[in-house]
Each structure stands twice: as structure tokens, then as C-alpha cells.
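Only a single protein chain was left out; the remaining protein chains are all shown in position.
Coming up: subunit A.
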Amino acid sequence: MKRHLISAADLTRDDAILILDTAEELAHIAERPIKKLPTLRGRTVVNLFFEDSTRTRISFEAAAKRLSADVINFSAKGSSVSKGESLKDTALTLQAMGADAVVIRHHASGAPHRLAGSGWLRGSVVNAGDGTHEHPTQALLDAFTMRRRLAGGRGDLEGRRITLVGDVLHSRVARSNVLLLATLGAEVTLVAPPTLLPIGVETWPCTVSYDLDAPLPKSDAVMMLRVQRERMNAAFFPTEREYSRRYGLDLRRMAMLPEHAIVMHPGPMNRGMEIAADVADSTRSTIVEQVTNGVSVRMAVLYLLLGGNEPAQSTPGGVTANTPSTPGAATASNGRTGTEEIAQ
């Protein structure tokens, strides 16, 4: 794996499956009474959030804490950033404090790329959503959820038909999902009004439809993307009701799906807009499960970026990192493989 996770395109098929397999192992931790591993003890993970996102931040925070990392939450609001400090100076400050990984959420597309490529920081950079560009850990948790529900929690998603619906133009979730799902062998269909598809979408590894009804009978999973009501004011669609009629997932449309198909949403939802409340709360919905899976996947990402490049191994009691070291020692001599036997 690369040192940073900026784009889903950074991941080879093997990288992606390594992360998903690792997440599968780590998911068992959550089922235990003590949900904690000492793997990243002594390492510092900074959550650098320039944009409000409580759910993503707490997901990363929970993931880092379950691996015993020290977590620093740096919110741009009420900080020196809101007083005009630049991204560069913020990064230099975090570097000076010894951040081993920086999880960044930023409203500007490319900000994590800048952070990783600028030489301002030595640690790993994890993109937790940048502008309308990418959100790779969301795509990983979505793939993890699909793999569990559709592929027995193993291997890739070869031949699975996934339909993504909604505001593709402004969606970082859609971009990362298309890239990762293609890497994993899935057949992706994007459904949106033409106004909410980017120019050049025909070059993406997916097919495009303006009609939601057409792909539903053959979909193994349908993922509804959030649509901001304000887009209406920029003439992307005429009214909320028209959008909902043409591109919303209601009970009628859900009934068109195959028996086994699942309904996904990255949240936060607009109930009644892109997804009917009955659908969101149905047994096909994996929306709450996606949140749970998010923690496991983010644990896997932090573990692999900071702990080592080999998969965590299953033992009867749970998980061991594969580099044995002195109990209690937080870092190995090379300073990057801070792993140890886990407490049973």
C-alpha cells in the first residue's frame, strides 16, 4: 500500500482486499466486551476537520481509539484556521507536534493531495472527504458492506451490479465508489438527471442512465446519494417533488429490486427526498450497518498505514498483529511497525 490514502484510485485490487479482509478481522473486536487493541499505542492520529462532519469524525476517532492511538481532534471552527491560518501553517504545526497520521476533511477538492505531496508533513495522510472529489474510506466501508451482504464477506465483488443514484456531480462518495467498485470487479450504473452528471462521465468505468426504473430489476445493491435541496435554486432540477418522483427510491421502486438486493445510503439522508422513510427503515436497508462497518474499515486503514503492511491474523481469541515485540513496547526499532501481541 502507498503511504497515504487520498483516492480510491490509490488502491490496487490486492490493496483493497487486504483492507477489507483486515476490517473483517477487526470487526470481531467490536463484538467483544472490551473493544480495544494496543496496536497503535504511542502513535498520534490527528483528525483535522475543516468541514463539519460529526459522523465521519467520530467514526475515525472510534477507530483510532480502539487501536489505542492517541487522538487529537482539530476542528477548523474556533481555531487559528478560522483566524486565517493557512493549510500550510496548520500542517507545519501538526508536524511539529509529531502527528503519525492526519485524517483530513476539507471543503476544497485536492486539499489532502496538497497536504500529502507538499513536504509539509512526514506522517500518513488519510482523506476523509475533500470537496467534491473523493471519500475513499466511505467507498471502502460501502464495499465492505456489499461484500458481507452479497459475497459472503470474502474476495471481491466480481459481476455484482451496483446502482448509484443522485447528485453524482457534487458527490465525493460517487467518485470514490465508482473507482473502487470497478477495481473490485463490480458493474456500476450511475443514475442521475443529466444536470447532475459531470462532463466526461462517459470516460468513467461505469454506465450511465437517466432512468432509475431501468437498472433496478438487475441491481444487487442500490445506493442513494444525498441531494441538497439548495441545488434546486441553481436550476439543477425544477422542484424537490419532481426530483423525488423521478429519482427518489420509494416502496414501488424498491419492489422492483431482486429479492436479495440491498439499499444503501452514505448519510445524512433527506427522508422523503431521495429516499422514502419506509425504504430507509426497511429490512433491505443497510444504512445503520454501514455506520458500524465504517469503524472497522477505518481501523483497518489506520492499522495498515501505521502498523504494517501485512494483514492482521485471526487467532482463536481474535486478532494478532504479525510483528511480535516486547509486550508493552509501542514501537519497533524502525519506528513504523508499532505492533504487538494483543491482549487476549
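Note that a contact is a pair of C-beta atoms (placed from the backbone, for glycine too) under 8 Å apart; a residue touches a chain by one contact, two chains touch by 3 or more; residues count from 1.
In this section, contacts and distances are computed from a predicted model.
Asker: One chain isn't displayed here; going by UniProt, is it "Cytochrome P450", "Molybdenum transport system permease", "ABC transporter ATP-binding protein" or "Dihydroorotase"?
Answerer: "Dihydroorotase"
Asker: Based on the whole complex, identify which of A:58, A:72 or A:108 touches the chain you can't see.
Answerer: A:108
Asker: Where the complex has a chain not shown, which of A:34, A:199 or A:255 is the residue touching it?
Answerer: Only one of A:34, A:199 or A:255 touches the chain omitted from view, namely A:199.
Asker: May I ask which residue of A:86, A:239 or A:282 touches the chain that does not appear here?
Answerer: A:86
Asker: Quickly run down the residues of subunit A that touch the omitted chain.
Answerer: So the residues of subunit A touching the missing chain come out as 86-88, 106-111, 113-114, 117-118, 130-134, 172, 175, 198-201, 203-204.
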